[in-house]
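Here the complex is missing one protein chain, while the rest keep their positions.
The block that comes next holds subunit A.
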Amino acid sequence: MNWTQSLFRLVEPVVPPRFVVKRLLLLVPVLFGVASVVFAILHLAPGDPAIVIAGQRASTEQLEQIRQELGLRRPLWEQYLSFLWDAARFDFGQSYSISRGNSVRSVIADRLPITLELAIYGQAAGILLGIPLGIISAVKQDSLTDHVTRIGALTGISVPIFWSGPLLILLFSTYLDVFPTSGRIDSTLFLPDTWTLFGRELPLTGMITVDTVLLGNTEAFLSAAHHLFLPALVIGVYSTALISRMMRSSMLEVIRQDYIRTARAKGQGAKITLMKHGFRNALIPVVTVIGIQFGTLLGGAVLTETVFGINGMGLTIVTAIGVSDYPVVQGTVLTFALLFTLVNLVVDVTYSYLDPRIQQ
């Protein structure tokens, strides 16, 4: 039995392939819809790409030449069809402005790991803080700890990142001067493009904390972690709040179940019952929330990156919209949509595995 067969055997009984294929096919209309909306908005919005490229000093003739070459004089339906065809191949052409002369693909390849890294750390902070807080809150229901946790969670959900981010910068960077104001690493530390494994040169991941570890550069790693702390915290607060609230309500529901009472009646200790029977079952809806939350974190990255000046996908979208760099806007928005739908797919598959009724 080769490895593909083993893999198939491993996966096949867990989630029926038909279910996964069906969900994958459902991605097509979603992405088609997003692509169409993005195309429509950009073509309805004011702004002439020719001026973006040639600048204020360009003559009317030069602008017209550029419009012709970009195909902007073709009928709209023709432009739309060619856009869809290119989008299907994930080819959005070249950036007009923010990365002039480079393909949108390379822009995305540069930026995506930055955003993913931020979202992963934000998610990690959310899980590490949210789950214990939720459990404590549920176990000590209606106590002072519970009230404080719940108020904290509500506040965390309610306070927008564009407010909490600058406040944290003001406190930790301006007044206390313990964290840097922006960026991902100290401005004087530069990393090479590749790292070496067993004498082979390999490309870096683009995630700076991972790369500094791969390169074995402790100083750079500490600097990267130091720079990442505040932005990850800002994203993590929202995530923590949501996870802890979900964990609390799920836990409260579970500990009232008959099987918990039975376990206790059999003489099992409260802590063991809680962790062995209660916690595991209470985790099912939380896993779903964590998955969906990861998609939301990507959205949160737009604000966080803007506030902290981190050059990920979020800041790129904002900048590209600001300078009418349409190919970059199209590429990044569709990538976000693709990521979001893929994360949801993974959540669905996981959930369907945990609760087979969902496959019906």
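A few comments on the model shown:
Convention: a residue touches a chain if its C-beta (ideal position, glycine included) is under 8 Å from a C-beta of that chain, and two chains touch if they have at least 3 such contacts; residues count from 1.
As a convention for this text, contacts and distances are computed from a predicted model.
Hidden from the displayed complex is a chain whose UniProt protein name, among "Radical SAM/SPASM domain-containing protein", "RSAM-partnered protein", "succinate dehydrogenase" or "ABC transporter substrate-binding protein", is "ABC transporter substrate-binding protein".
Annotation: of A:Ser36, A:Gln141 or A:Ser182, A:Ser182 touches the absent chain (contact as defined above). From the options A:Val38, A:Ile53 or A:Ala263, the residue with contact to the unseen chain in the full assembly is A:Ile53. Note that of A:Ile120, A:Val213 or A:Val287, the residue touching the chain absent from this view is A:Val287. In the complete assembly, the contact with the undisplayed chain comes from A:Leu70, out of A:Leu70, A:Ile120, A:Leu252 or A:Val346. Shown as candidates are A:Val34, A:Val104 or A:Leu129; the residue that touches the absent chain is A:Leu129. Those residues of subunit A that touch the chain absent from the view are 6, 9-10, 13-14, 45-48, 51-60, 62, 65-66, 69-70, 94-95, 97-102, 110-111, 113-114, 127-129, 131-133, 135, 169, 173-174, 177-190, 206, 208, 219, 222-223, 225-226, 229, 275-276, 279-281, 283-284, 287, 306-307, 309, 311, 315, 321-324, 353-354.
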